[in-house]
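The complex is shown incomplete by one protein chain, all other protein chains being positioned as in the whole.
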Amino acid sequence: MSLKDLISPFYVWQRAFEKPYTQKRPIEDRPGAPRYRGFHMNSEDCIGCGTCESICQNRAIDMVPVEGLEQRPGDSGLRPRFDYGRCCWCALCVDICTTRSLHLSNHYAWVTEDPDAFHFTAGTDPMPWNENSLGYRRDDDYHLLVHDRIEMEMLGPDESVRGFDEVMKGYTEEQAVLEADRCVECGICVATCPAHMSVPDYIRSVRKRDYETGLRLLYETNPFSSTCGRICTHRCETVCVMGYQGDPIAIRFLKRAIVDRVPAERYREILGDDVSDNGRTVGVIGAGPGGMSAAYYLRRLGYGVTVYEAQARAGGMLRYGVPSYRLPDDQLDKDIDYIRSLGVEVRFNTLVGRDVTFQSLLDTHDAVFLAVGLNQPSALRINGEEHPRVLSGLKVLDDVANGLDPGIGRKVAVIGGGNVAMDAARVSRRMGAEVTVLYRRRIEDMPADPDEIHESQAEGCTLVAQAIPVEIKPAASEAQVTIVWGEAEMVADDKGGRPRPVLQEDRMHEETYDCVIAAIGQGGQIDFIPSDYREQIEFKWNKFVPGDYQQTGLAKLFVGGDIANSRADAISAIEDGHHAARGIHRFLGGSADA
Amino acid sequence: MFEPTPQVDLSSGKYLKLWQGPQHPGITGNMALELTTMGDEIVDCKTHVGYLHRGFEKLMERRTFIQNFPIVCRIAVPEPTFNEYLYAAVVEELTGIESPERAEWIRTLNLELMRLASYLMWLGGIGAAFGQGTVYQWTVTHRDYILDLFEEMTGARVYHMYIVPGGVRGRLPEGFEERCNDVLNRVEKLLFDVEKVLFNNFVFKKRTKGLGVIAPEMVDQYGITGPNQRAAGFVRDLRRDAPYLVYDQLEFDVITATESDAYARSWVRYQEMHQGIRMLRQCLERTPREGPFQARMPNVLHWEVPAGETYVKAECTRGEYGYYMVTDGSEYVRRVHVRGPSYTHAIALMEKLAVGTNIADTAGLMVSLHTYPPEIER
Amino acid sequence: MSTATDLLERFGTNYRISEVNEQKADLTFFKVPKDQAVRLLRELRDDAGYTHLAFLTNIDYIERGIFTLNYMLHNYDTRHTLGMHVDLDRDNAEMESIHNMWAQAATYQRELREMYGIRFPGSPRLDDDFCLEGWDQIPPMRKEFDTAAFSLARFYSRDGRGTEDPREHMKQQLYPTHTDDAPEGGN
Partner (left out) sequence: MNTVDEILDFAIEREQQAADFYSSLADRAQSAWMKEMLLSFSQEEMRHKGKLKSVKLGDRLLKADQHVQDLKVSDYLVDIEPTADISLQDALIVAMKREKAAYRLYSDMARTIDDPELKQMFLGLAQEEAKHKLYFEVQYDDQIMRDN
């Protein structure tokens, strides 16, 4: 010990003259740091996917309905409610939020006498911090989810245009697992899928590489899984929560990833479909996706099913309207053959009304399911359309599907913007033609799948948007035809419909082609139904309006598919078939639990 | 090695059973010492824990890998960051994820800032334990300045939840460097003050010199690590011996002493604070301002970590802090064991060192070992 | 790293060493039978420089009916760590005590006794409560102990809690007749 040690501590007195450290809370306000993790806020972007609830390690979050907030496709109508008796302010819910609607404010002090006030729905309950602009937000460069879709190998446009080989190669197992891994399993998509497939569940089975479970899940609602895994309109992906900050999950292709890995021979064993006869029969009109789907589920319930098909092969529009580079024949056959293998009888080349009467079907069967689809191409109804070089898109695709030469020539104009138009264009490219697509509206208005639009462009089709055909004229050569079209301006529809094109008469064009392929839409044909019966059935415009379970006013008749819904896609037809099968089963005295 | 409890006859009137704790000044968390005294001399000491047992290791077996990240920080209240780092590191090793360089620098900055904050709190504790309450007020205030920095960097003052498997949760805020340097300067100034009023204080010297001497041969027998070990003359520091993060790129000295008493241990820690400030200044200068701070992660909601096991350790203020993890390929961990240095320092070592000291010095002895009860119980 | 391999080979003549896993350059795991474990520990400590017992813990493999003890040893000279595994019968878990080799081992053994029910005969204060004063359930770290069920049975939940699954909620609201439990009488 030294003298220094004795004196040194008195140094402390120097501090007595310094400003004190203490802050006068609450007299002086001290806001939290700009990143402070304070109380929860939720913006209107929330869609109630519940991913915050899934990640919360404290189970502090409940998803609850909010008064005045309606559920709709893509929004569950639920909102997260926070229990501050459990919350630890880790903000994982903010990090994982798929829409980035959830934030924490920098508000950290709140006094109230009511302990239940600390149990509130963020964003919708009036909390004092709702207008705070500071607080914890996920950094742009920090992610707990994978936002980019795993790319699928596909034929390059140079290669794809040379033949009818399937363009999309399908995921490898590793790719599929990685893509499936991106899914947050919220299930928002299930409501939007027309067939309400168990999307999160089968995606999980891909992730777990459990394809048998996957196949069983697919077949619960969709016996056209190989087909839909390729050409489904994938409405589910439009609401996929992963789409808010990145790419939606490739739900369609993950379905394909399952069926691609299960050989057809094993279907029966895996699905364990029991087909003991219950002694009753159902007639199905049309072997398209709707009819065959109904046939499958009816057969599983023990009904004897006879399908009446006008064409020589089953599949309907999938067979004759979808080219093989999108849906190879053998893949469609895989689905259809399995359904037939359960004992579903398909009578080919049997047109109801010509080869067999509608009445006889009603007499023979306990119920009838009608899904004849839309197979009558709409006419252009412009002058000169009867020119022999004006072809129908459906006819061209039909010919190609049947191995016939549609005789399109080297320079082709396609009119329309739907999938039929895109397919007609791409088929024409494959036959070596130079293709121009004329469409009345904008490219973003095209009803065709975006993939189809992009691929057709990549393959060298020229898309001319806002082009309205007004007249067809003979050309100098008989093998050619001239089309007159005018440019269109888009005008808004004040009643809320899609924008409408209006012809600009001062901007007209004329061009000569080897042929014009019209693909502007289709209608249905049900003249085979006797008029007495028709009186009992409700129609709207050119479609059936079925009641619950797809039943019509003619009690024995159930309808579905393109002719009975406005969506006009395969998956909706498949669901109609499934739903009708349940309805028929109920109608015939069974339970709806099928 | 193991010394049996002396058999004392309490009814003889010579002995007194005295409970110190579970509330201790100078100790973070609750723990009790059951002292048997004769006069004011301690003849036996038993450490009692269990006041803070929250079953973290069990909780972690029932949560997914990302869900564990917010709870690990709670294992050591004054030093949550080491848990965050080690948890992240152990998961990264088992998954093969590599955190980017920028994140490694930010993590180092975090850990050293945490070390400084933790030492400041300890410094207050050791001062208070020997009657120097003013030191406690100074240092805890300065710790708060560091907590302000944590608040703006991580969004929270104590449970930062900032170091996440794969990297860190965000970039450094604008102007952080300047404010951090300012705080470092203030702390440095404070340290010189503390040296004058505490380490040069004859009362403090008199009471701590010769108190709780750890003989060198005890070090491995008792599993002693950190400053307690270095004060006994061992030049062992994981930051130098098994460098993690960016410690191999930082200049610092491993501080040692030879007396191995309470004063030597305190002096080692005091000097390590200066080394910490030195490292922090290097970090502030060299932390990359650009580039990713998080590795590409899988979807954490159903994150399956491949089967395996490993042990990752780091030099925390108290010594070897480590995470041992066994995984089985599922979305849940099979087993996590958290190795905290207080486990042996506060029980086996304290029970040994307390014997022969007097009642007034037990709190100071305890603080000189620098123990955190929550990391014992986990 | 060759030091670990060499070392284990050296001991391999006298000990039944298996499942060697070189996790990283400075960390190797291996397994040794229960009856040889403490003898090997002593040899590692006294002859091979593994003087530091970092910790001792246990892993529950309930599906295989075993506990696996892990003794984590460190050699300060080579800076190498060894994890020694010893399998115990889960239903009759007992292990030789090492409280005489490392002072802190008694605490670990006491904790393992409390948390897993493993007996270490001779270990001081083995049956004293460690963390769990007044515990009346099975040792809680055993996998069969269900913490969620325990807290549900012991504590009450806050009123007004309750959650909806988004998918199920949308199903009930948007397409009830498409569910398998659709109400009867839809027609």
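Letters A, B and C mark the chains in the order given here, with residues in each chain numbered from 1 onward.
The rule we apply is simple: a residue touches a chain if its C-beta (ideal position, glycine included) is under 8 Å from a C-beta of that chain, and two chains touch if they have at least 3 such contacts.
In this text, all values refer to a predicted model and were calculated from it rather than measured experimentally.
S.K.: Using the contact definition given at the top, list the shown chains touched by the missing chain.
M.R.: Visible chains that the missing one touches: A.
S.K.: Based on the whole complex, identify which of A:L69, A:V464, A:V502 or A:L588 touches the chain you can't see.
M.R.: Candidates A:L69, A:V464, A:V502 or A:L588; residue touching the omitted chain: A:V502.
S.K.: For the chain left out of this view, which of A:V177, A:I443 or A:I537 touches it?
M.R.: In the complete complex, the chain left out is touched by residue A:I537.
S.K.: Among the options A:S378, A:Q457 or A:T512, which residue touches the chain absent from this view?
M.R.: Answering carefully, the residue with contact to the hidden chain is A:S378.
S.K.: Specify the residue from the set A:V259, A:V420 or A:A475 that touches the hidden chain.
M.R.: A:V420
S.K.: When the complex is taken as a whole, what residues of subunit A touch the one chain not shown?
M.R.: Considering the whole complex, subunit A reaches the absent chain at 378-379, 381-383, 385, 415-421, 439-440, 447-448, 468, 470-471, 491, 493, 495, 497, 500-503, 505, 519-521, 523, 526-527, 529, 531, 534-535, 537, 539, 541-543, 568.
As a working rule, only the chains that are shown with their structure count from here on.
S.K.: So what's the Cα centroid distance for subunit A and subunit B, whole Å?
M.R.: Centre-to-centre distance between subunit A and subunit B: 54 Å.
S.K.: When the C-alpha atoms of subunit A and subunit C are each averaged to a single point, how far apart are the two points in Å?
M.R.: 47
S.K.: What positions in subunit B touch 2 or more of the other chains?
M.R.: Subunit B, residues with two or more chain partners: not present.
S.K.: Which residues of subunit A touch subunit B once you look at their complex with the stated criterion?
M.R.: 1, 4-6, 8-9, 11-12, 15, 21, 32-37, 51, 54-55, 57, 88-92, 95-96, 104, 136, 139, 141-146, 181-185, 204, 207
S.K.: Residues of subunit C touching subunit A in their complex?
M.R.: Touching subunit A from subunit C are residues 158-171, 173-175, 177-178, 180-182, 184, 186-187.
S.K.: Which residues of subunit B touch subunit A once you look at their complex with the stated criterion?
M.R.: Per the stated touch rule, the residues are 63-64, 66-71, 134, 138, 141, 144, 148, 151-156, 159, 161, 167, 169-171, 173, 193, 196-198, 200-203, 205-206, 292-294, 296-302.
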